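What follows is a structure written as structure tokens; I'll ask about it next.
Every protein chain of the complex appears in place save one, which is left out.
Which chain is which? They are A and B, in the order written, and residues in each are numbered from 1.
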Amino acid sequence: MQFLYSGLTGGSIYALVALGYNIIYNTTGLINFAQGEFVMLGGMLIYTLFAVFGMPFIIAFPLAVVTALIVGLLFERVFINLVRVKSDINLITVTIAASILLRDFAMHIWGRDTVTVGEFMPVKSIELPGGVISNQSIMVIAVGACIAFILHLFLKRSKYGRAMRACFDDMTAAGICGINAVMVRVMSFGVAAAVGAAAGVLISPITFVTYDDGLMIGLKGFAAAILGGLGSFWGAVAGGILLGLLESFAATIMPSGYKDAIAFVVILLILFVKPAGLFGKRMAKRV
Amino acid sequence: MLEVRDISVRFGGVKALTDVSFTVKAGSISALIGPNGAGKTTMFNVVTGFVSPVAGSVKFMDKDITKAKPHRVFNSGISRTFQNLNIIPELSLRENMYLGIIGRDKPSVLKSAFRLNKQYWKTTSDEIDTFLEFAGVQDFQHHRPSSVPYGVLKNFEMARAVISKPKLLLLDEPAAGLNMAEKERLAGIVRKVSADGITILMVEHDMQFISSLAQYVVCLNFGEKIACGTYDEIRNNQAVLKAYLGDEDA
Partner (left out) sequence: MRKINPFPALIAAFILAAVGLTVENEYYLGVAVIIMIHALNATGLNILLGYTGIISIGQAAFFGIGAYISGVLSATYGWNALLTFPVAFMGAFIIAYIIGWPVLRLHGHYLAMATLGFGMIIYILMNEMDFITGGPSGLMGIGDIEFFGLYFGLDQAYFVLMSVYFVFVLFMLELFDKSFLHYKLKFIKSSESASNSYGLDTVQTKLLVFAFVAGFTAVNGSLYAFFVHFISPVSFSLKYSIELVAMATVGGLGYITGGVIGAVILGLVPELFASAEDYEMLIYGGLLAVCVMFVPGGIAGTLSRLRKKDA
């Protein structure tokens, strides 16, 4: 049972990262290879605000998320917007380049060493049937669920959310209906960065933060997104939790070094067998 | 020459084509018409192997090509043009002609890389000259497609399709986006191609363009065949008029 609890914790984080991919994918059809860097950024920001400046967590958390949101907006303006020929290859390469730059800036600002954020609250272990879970993990799961729910409301109800979904259906039509497609694209990068950073904040006391964390967590988030079906909101949540569980289960039956390979095996298997993911819709191919 | 029998295609739950049958006679010019969304391009994609039908069969020169992959369909003697042209932007028009040649001859990689078949490439170069001239686009041969008028690209595409020496040529909306003069030029090229003994089947909206060319017309609507016959028969067919003009004044 223990693997269930740790799997849920990791899974909530993957789900949030996967949601970040989906927000951008749904509005632009693009996979942002720098998504993981936003998670790292969230961790680093909370480290600066909470651990270094000593702000109360309740202020530091939103502040970190808003800062990441602004970075996300700038990210779109600088990198995506300026690509002259917006071909797949170019957009992929530019997000890779951007992730290198973000990682390197982080290294120069926060150094090469792992930073310790410290606990947001006194750690307690809670006895559950078949294992223990810390209140930290419970917070990760609970806050993660809250964020997912707020995001869901945002996309379903708010003006921006609906505009985002309209853009994915048909960019031109959305433009004709008076939706500012560029604005929506910028916003989606902002929101995706904010969600990623929130994940980074939540996980930081458990895993600590290093400047090059973004890569791995980003790839795992992508595995989660693709497992659930790229573009599907609840698919991302389910995919994240499923991946978390798979990983912690795998850790109980094989050497821990292989744990990280699970995500990539999942990516490959899903892409081979069912590219639309477990819950995604199949899209028609145009000749 | 081409026999389409009871073809049905589904996209998810949507019926794109239902039990469509028609034949194309060797040496003829035939046209597939119908309002938007009638399934004309889907029919093309079935014949060329890009879409597999849930039922029915396609026979070409008595060979079943229903399940054949696109490149096999080409090998059996069917070339096609595309609505969106598919001319490679980073190569000149002349270089784009090689697409028709490479698929047709499948030249040897090693011999070509080590230049052991110079004679062959010399012949193909002459051939390209002939066909560029045939379509009247030789003046633009060293231009890239982005700096060439649309009408010329349409003519060029004919040259590229014909150099692949097909027995049957499928044209996907050849006249779309052309002005009167350009349409007439293209019609002239189509006639020349037909005169060379190549059978032609086209998807087309422009009734005038069809009237001057097509001997046989098949009309689709909502994925079903509603009429077929000569151009004059089709023009006066009630079902066709209804499909094009709508119900209210029928």
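Keep this in mind: contacts are C-beta pairs under 8 Å (C-beta built on N, C-alpha and C of every residue); 3 or more make two chains touch, one makes a residue touch a chain.
Small disclaimer: the values here were computed from a predicted structure and weren't measured.
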Which residue of B:F22, B:Y98, B:F140 or B:Y216 touches the chain not shown here: B:Y98
Hidden partner chain, touching residue among B:T18, B:T42, B:T66 or B:S79: B:S79
Chain not shown, touching residues in chain A: 30-31, 33, 79, 82-85, 88-90, 92-94, 96-101, 103-105, 107-108, 215, 219, 222-223, 226, 255, 257-258, 260-261, 263-265, 267-268, 271-272, 275, 287
Contacts of chain B with the absent chain, listed as residue ranges: 48-50, 69-71, 73-75, 79-80, 82, 86, 88-91, 95, 98-104, 106-107, 109, 112-115, 118, 121-122, 125, 164
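The rule is simple: only the chains that are shown with their structure count from here on.
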Euclidean distance of C-alpha centroids - chain A vs chain B, Å: 47
